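Sharing a structure below in structure tokens format, with a few things to ask.
Missing here is one protein chain; the remaining ones are kept as they sit in the complex.
Here is chain A:
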Amino acid sequence: MEIFGVPSALLGSQLLVGLINGSFYAILSLGLAIIFGLLNIINFTHGAQYMMGAFVAWIALNKLGINYWVALLFAPIVIGALGVLIERTMLRKLYKLDHLYGLLLTFGLALIFEGIFRDQYGISGQSYPVPELLQGGVNLGFMFLPIYRGWVVVAALTVCFATWFVIEKTKLGAYLRAGTENPQIVQALGINVPLLITFTYGFGVALAAFAGVLAAPIYQVSPLMGSNLIIVVFAVVVIGGMGSIMGSILTGLGLGLIEGLTRVFYPEASAVVVFVIMVIVLLVRPAGLFGKA
């Protein structure tokens, strides 16, 4: 059977691959959306933090003998702690200033981090093996699905929806949202708002590192892996609506699918399609698909 001249099996497999990539977009744009929504910081270091998550996993495996499963927790904690340090010592001083200052600071930090890793490890990258439990694949009839890729979708979506749940449906999330709306009053109610903000940044960064560990067995762990991805992820956040939690998750998945389809019908355009959509969305709905104008 063919759909628009493309065998349906090929189409099905491309949609699945799109969903896998969409999960990466979703988890990365979620971190960005949280940081922007609650801190008003455009976190340009996000790509570098994703890259460092992957590197921490690689270093942990090769130098410390820490396996993949532990690294899934270990790398986000290490990089999240680094994020907390950055927030405490640097970002905090910029909250009162224009967005642009935060953007410049985080952009500069991203370049520094990338430079350090490039100097240490070169550019070709390191190989991270797929953990034994997730090796191999299943034949779905229309495609061969590597088990690891299936795991990526499950893990990323679980973390995404858990995060959404915590922020939108729990008391802690309510404090957070209130703290960003009106810090003085929330502080007056006895809640340590600065601490809350610090941990929010740390958590957003930890999400990036988590995505990095998920990515390590798929891509070469290389200093540039983050900067290749981050621009697309920013476009995802803009399309979804800056600061919208659910918006960023759904947009991430949706754009992954659209990108997957583009790769079948017109592969040359697959690098641009996200940005074309961004332009259209900005023209029609400047606040983004899920943003509040």
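As a convention for this text, a residue touches a chain if its C-beta (ideal position, glycine included) is under 8 Å from a C-beta of that chain, and two chains touch if they have at least 3 such contacts; residues count from 1.
Methods note: contacts and distances are computed from a predicted model.
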I want to check something: the complex is missing a chain, and I'd like its UniProt protein name from "TonB-dependent receptor plug domain-containing protein", "Amidohydrolase family protein", "ABC transporter substrate-binding protein" or "Aspartyl/glutamyl-tRNA(Asn/Gln) amidotransferase subunit B". "ABC transporter substrate-binding protein"
Where the complex has a chain not shown, which of A:H99, A:R118 or A:K169 is the residue touching it? A:R118
Answer key for A:G212, A:G260 or A:G291 versus the chain not shown reads A:G260
Return the single residue from A:M90, A:A178 or A:I218 that touches the missing chain. A:I218
Chain A residues touching the chain left out here are 7, 9-10, 13-14, 17-18, 20-21, 115, 118, 122-127, 130, 137, 143-144, 146, 148-149, 218-220, 222, 224-225, 228-229, 260, 263-264, 267-268, 270-272
